[in-house]
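Only one protein chain is missing; all other protein chains are in place.
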Amino acid sequence: MEKQTSECILSIKDVSKSFPGVKALQKVSFDVRRGSVHGLVGENGAGKSTLMKILSGVYQKDAASGTVIFDGETIEHTTPHESMQRGLAIIYQELNLVNTMSVGENIFLGRFKEMKGMRGTHTSARELLDRIDCKIDTHKLVSELSVSEKQMVEIAKALSFKSKLIIMDEPSSSLTAEELVELVKIIHQLKEQGISIIYISHKLDEIFDFCDVVTIMRDGQIIDTKAKVDLTRDEMITKMVGRSIENEYPERPQNVGVTLMEVLSLNTLKLHDVSFTLKKGEILGLVGLVGAGRTEIVRALFGADKTEGHQILINGSAVRIKNPNDAKHAGFGFVPEDRKLQGLVLPFSVEANISMASFEKFTKFGFISKSKESEIGIRQAKALAVKTPSTKTPVKNLSGGNQQKCIIGRWLENDPRIFIMDEPTRGIDVGAKYEIYVLMKAIAEKGGAVILISSELPEVLNMSNRVLTLFEGRITGEFNPQTASADQIMRAALGMTEGSVKP
Amino acid sequence: MTIMESSAPLLKLATKQKAFVAIVGMLVLMLFFDTNFYTTYNLLDMLNSTSILLILAFGVSLTVISAGCDLSIGGIMVVAGIIAIKLMDVMPMWGAILCALVFGAFVGFVNGFLVVQQKTEPFIITLGMGMLLTGVAQQLTDARPVPASNPDFMMIGNGDLFGMPYLVIIMLVCFALAHWLMRYTQYGRNLYAIGGDYEVALYSGIDVVRTKWIAFVISGVGAALAGVLLSSKLNTGSSIYGETAALIVNCGVVVGGTSFAGGIGGIPQSALGLLVFGILDNAMNMLGITSYIQILLKGAIIVGIIWMDCFYQKRKRELV
Partner (left out) sequence: MKKNFSAIGQGLFRNYVLIAILALVAVTMLVEPNFMTFANLINIMRQFGPLVMVSLGMTFVIIGGFIDLSVAGTISLVAVVTVTLIDPIGQVPAILVGLAVGALCGYINSVLVLSSGALTQAEALFITFGMSTVYSAIALMYSGGSTKHMRFLKGDTSVIEALGQGSVGIFSVSFLVFLVCLAVLWVFQTQTRMGRAICLTGGNKTAAHLCGVPVSRSIIAIYTISGFMAAIGAIILFSRITTASPVIGAGYETNAILAVVVGGTTLKGGKGSVLRTVMGVLLVILMSNCLNLLGVTPYMQVVTKGAILVIAIWLDNRTQI
């Protein structure tokens, strides 16, 4: 026992965490040795984020469930700040920096006095950045930095707390290849300085490249912890995925037909000359890093953003879409990325949320027919098996999956031929996910088409007939996920190759 | 390049340096008119009249930088002034002034409770508070000005030291204090962090609730101080000036570059913003513009400024 604590910087045993209705973590145990780079892999929803948030103090583990020992000290209850002070730093994917303040001030946020004012802050910040060979001016505002530069600042911040363990949550998701090389260099430097790293990622290449040990998680549980040398890729993937893939996704739509829509020369601040086609009966997946421009494309198509100069042809004839109303009449449907902020009117009833895109169907001469509206609500709720006490219940009382179904039902009411879905299964439990996949397939099979955006690569690859990769606003490739490998597709999405493998 | 794109840098400059541009514009404009604008007497007088609004602005800036606002300052100002004058009948002058300041701190405390602890929208609840206090002021004075009984008191607002009015000196002291607080102390930097990103500040161990709450208390004290000085200047306690002061000061702060979104701006910027209104007032008087048109112009300018600020935010959003 004693020997273990001095070897390991972090020791977790039987930690559990539940949220209302969901068991996020079940008896999780693993150890992180000092000075190692410890990879943590698992699909979305495996529990990696939850675990990290417990370590960093954002969440608290379930009372009396297991122990967390950090640097020899048993930790029961902690806050983010205390955690930092103990030497456990975490660099989130969403980056925890104040955009309106300078680099130097961000590194020493809340410690102005300690640093003896502005001058001391910037001097010390400069020292820290130099330690990781970073040339950024400490007076620059964080809002002016690139993602990789922001990460450097976060690392410097962790160093300023004399961190012994740094957790990096999907650090490479927004980096270019060169920036990733830089990051790996820094990770090695940190390792040499005796700092341990937990590297969370689902980029298997990176895990194999520079991690010493790998822990695999799935469905809130630890499946295995092994030294990299003892692990093969196949073994890792199998353990990550667990059940056979056939049960997780329905079959792809089979009858892909002629071109339904053509998009030509879409140019915005972020997008550069985007052109593509959409075929009848297919699910088209858009793959790319966060910020590559996927949402921008669909918002431009849907008229949600002001764009001009592009052309949209549906069934050969040009269509002008200047606002969502035009898009609606052109046969589009749109499930937005953030259902709470952009999709639902939370205090309103299920019925009202479902009917809000189909006014023409239940109003006459400007007057609402309550009975017709009720019909619509009941019809869609039934068709999509929305679990709700009644269609008059406020939609905020429903679970995420059921809320999402309401939004889908809203658009299905209009029988759209082009259905855009932006992260449709985010934050939804596995059962509901499958139901949504089935819905997507049904839409395609009825003769429409679906454009799918998802950050979960397996989802896009398994559901799409065709995949377009996007990098920095440009389409970098077109693939058939049944024949191309996930690696090929990811490389294109990371801007590493220009090319396409036609189906 | 479309017109929108080519005008963007100019628009950006105009909105970022609104105050500076406006001040230069007005100063240049006044060169064309034959008035007493450019006399030492007038320039000093202008500074003198704006001093009270400036003191209000310094306190309010703290709340705005932390992503809030304080529209109750007008109400606090008038009630504090009345309290000072009335209490001066029964206690020494400095005691009365202290009571007025304590009152300001108290109202600030309540504001802080409602906005920070109870998480209510600051703009409308401080507006309501201001209205309540204006009513209190009217109640205390029966809507008539209450004359001061203490001749020393009048000296504060009207006397001078070697030609420099006390008011301006006090204002400069407040300026220095507020600027030092915001730029060189941990408290001030924490306020910027809270305004810039509440969550990040929270996770960094900053006591966001207490820090923001104190900002409201300081704003209240500042408003009370302004009220005492105003009463001293007019030598009466009156209930009228409160209503528009809140609006003008909050807008002035935005003009200067301290945005309601929080996290940016500062004391010098707010001062510049208020000077825009101060110079405007003075210039309009110099040009002999009738009072109704002055009201009209001020209203139009306020609308214009807020409109430009919103429009700039909108363009920033759309340029995605």
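Each chain carries a letter (A and B) given by its place in the written order, and its residues are counted from 1.
One rule holds in what follows: a contact is a pair of C-beta atoms (placed from the backbone, for glycine too) under 8 Å apart; a residue touches a chain by one contact, two chains touch by 3 or more.
This one's a predicted model, so the numbers in the text were calculated from it and none came from an experiment.
Asker: Can you list the shown chains that the absent chain is in touch with?
Answerer: Those shown chains that the absent chain touches are A, B.
Asker: Among the options A:24, A:115, A:129 or A:344, which residue touches the chain absent from this view?
Answerer: Only one of A:24, A:115, A:129 or A:344 touches the chain omitted from view, namely A:344.
Asker: May I ask which residue of A:368, A:385 or A:438 touches the chain that does not appear here?
Answerer: Checking the options A:368, A:385 or A:438, the one contacting the hidden chain is A:368.
Asker: Have a look at A:325, A:390 or A:482 and name the one touching the chain we're not showing.
Answerer: Answering carefully, the residue with contact to the hidden chain is A:325.
Asker: Just the residue numbers, please: which parts of chain A touch the chain that's not shown?
Answerer: 302, 304, 323-325, 327-328, 334, 336, 341-348, 352, 356-357, 359, 363, 366-368, 410
Asker: Footprint of the hidden chain on chain B, which residues?
Answerer: Contact residues on chain B toward the absent chain are 69, 114, 118-121, 123-125, 127-129, 131-136, 138-139, 142-143, 244, 247, 250-251, 260, 292-293, 295-296, 298-300, 302-303, 306-311, 313-315, 317.
The rule is simple: only the chains that are shown with their structure count from here on.
Asker: List the centre-to-centre spacing of chain A and chain B in whole Å, with centres computed as mean CA coordinates.
Answerer: Comparing mean C-alpha positions, chain B is 44 Å from chain A.
Asker: Which part of chain A faces chain B closely enough to touch in the complex?
Answerer: Checking each residue of chain A against chain B gives 58, 79-82, 84-85, 96-101, 105, 109-113, 117-118, 268-270, 296, 305-306.
Asker: For chain B, which residues count as touching chain A in their complex?
Answerer: Within the complex, chain B contacts chain A at residues 183-186, 189-190, 192-193, 195-197, 199-206, 262-264, 318-320.
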